[in-house]
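Note sheet for the following structure.
Here the complex is missing a single protein chain, while all its other protein chains stay put.
Every chain is named by a letter (A, B and C) in the order it is written, and numbering of its residues begins at 1.
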């Protein structure tokens, strides 16, 4: 018995007839740009695609913002295969968010990345939204952790101008996210067993430069955290 | 009263003394590579950073896999500012996942992107995991939608070898995700009101090439969908 | 060093001075009603509290609606200790919802309940909402699985009057939820290993009576499901 195939795949065919023609043009452009990139990449590094198709072994897990201006592999000057990536609105690490947690587990437990970089950026729309009180929708719920930081650090934020306030909350969010990551049971175990490290970064849109946001900590903080968060066999 | 600042930021300082020296080296390398990229980018396109720091207006929302080998901006031959991005394990669109839903809402309702590309890729680790029955952890829960597709299309998948089976499930997952996106109330409204389109893509790791996976549909399917999923005013 | 205690507990004290007096009256009433119940219960069954304080061993996991009119223990004529309970809007079983999944795991894997009852009810507000297209908020996202059922069964639902349509979708939702439960890896294993069973029920608000909604299935369906969903050590 043959059932009619409900979808079809095309390496060469034109896109679906049900999509409007401007969309078709757009897909054609996208496919053509990708083809140019693939051809150029192959010509300059003929071993890359064969090597990547054998498997990935990235050393870095990057957790960053969805923002179009912060494509991690590009701004790090790196290549396909180098960075395992989870990107969400305002690079939030929520301890019960299965989406991010699965990415972290896969990267840390199975790919055994060596570093986690949590990266925020200046002029973050999510941060701006969390500093305003306008109703946006589902995003408002997603951004609650930023509002909690806003309330916790109200005194620090109060005197600042809008731009400085935004930058400060971006940094507070990264510092908080680093702590959330260090509390994660998979991360905690990898820190213990094989020296995984977690780092905070901020990308400055004006300069194209990254800078570090590190939470200083004494050894005993790690021990205290381990006591509360470790789960094992 | 001054409280000691629990975190510190450094554009020029060395990374935290509490991170091991190999980690410090790694951060130094990362920062230095980024600096080279920023300098080169500025020299070849001096208007890019000033322009991007004024705001983002990407035309594309990309929903892709965390896999290190599929950095969207790179493989599309595009630049910072061009693609708004959510990446999760196996590019799954779960209709009640607040993480992805917030990215979609922000891109569709507020940035008003014109196209959504949902992109899978060959040799996807998440798909391989969903085709096996080994317990991995939180990921198993995240991958349940892939297992549902596996069961639903068991007859189609049955005869195939491992590689073909994997490729087929990658395509089924993209086709299913496109349907999930089209059912999303924010997407539905933007399709109606301003011609937003949603497309499925697969990236072939061996060739570096994208190909389309489109769900053909008649107008009446959209109408039926609209009836069930539209929520308004 | 003593830090002032930020909260206080009172078995006998009046409620917080910061709550309005009508709220205080309400709490007083609630506490007094509970005290009467406790006293009466103790007088009729002096062994109940000592026995329950030693531990719980319920045989039933109940997944039901938040609706105030369907308090499971009451309508089943049962006592404290008999039914382990998760209640959410419209008794939806979403395969990636950590809240419900944790309740299921705890009940099935650790308490080893013998039966799962998934119970819907007539005149369900969530179902009514999913059959309308009015924007309500976060609930709209939560109810997407009901909208998917609405679309899938559009033909069946079409001819019916509002009340019949609601009742049909309540039943479809229960049948679908039973399938989602049977696909759950923890449930699947307990079905295999110790004969756990999963049942669908609907509570009729007009009669106060439960009726069953069972998905008939041959053994091979279970096998097919097991193939796709089993994960193990």
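Points to keep in mind about this one:
The definition used in the following text is that contacts are C-beta pairs under 8 Å (C-beta built on N, C-alpha and C of every residue); 3 or more make two chains touch, one makes a residue touch a chain.
In this text the structure is predicted, and so the values were computed from the model without any measurement.
If you put the missing chain back, the residues of chain A touching it would be 94-98, 101, 133-136, 140-142, 144-145, 147-148, 150-151, 154, 183, 185, 224-225, 227-233. Touch with the hidden chain on the side of chain C covers residues 6-11, 13, 15-20, 22-23, 26-27, 30-31, 33-38, 41-42, 48-50, 52-53, 55-56, 58, 66-89, 94, 97-103, 105-107, 109-110, 114-115, 117, 122-123, 125-126, 136-139, 141-143, 171-172, 175, 186, 195, 197, 199-200, 202, 205-219.
Residues 96, 98, 138, 141 are the ones on chain B that touch the missing chain.
The definition used in the following text is that only the chains that are shown with their structure count from here on.
Inter-chain centre distance (chain B to chain C, centres taken as mean C-alpha positions): 34 Å. Put simply, the C-alpha centre of chain A and that of chain B have 10 angstrom between them. Averaging Cα coordinates per chain places chain A and chain C 35 Å apart.
In chain A, the positions touching at least two other chains are 98, 138, 141.
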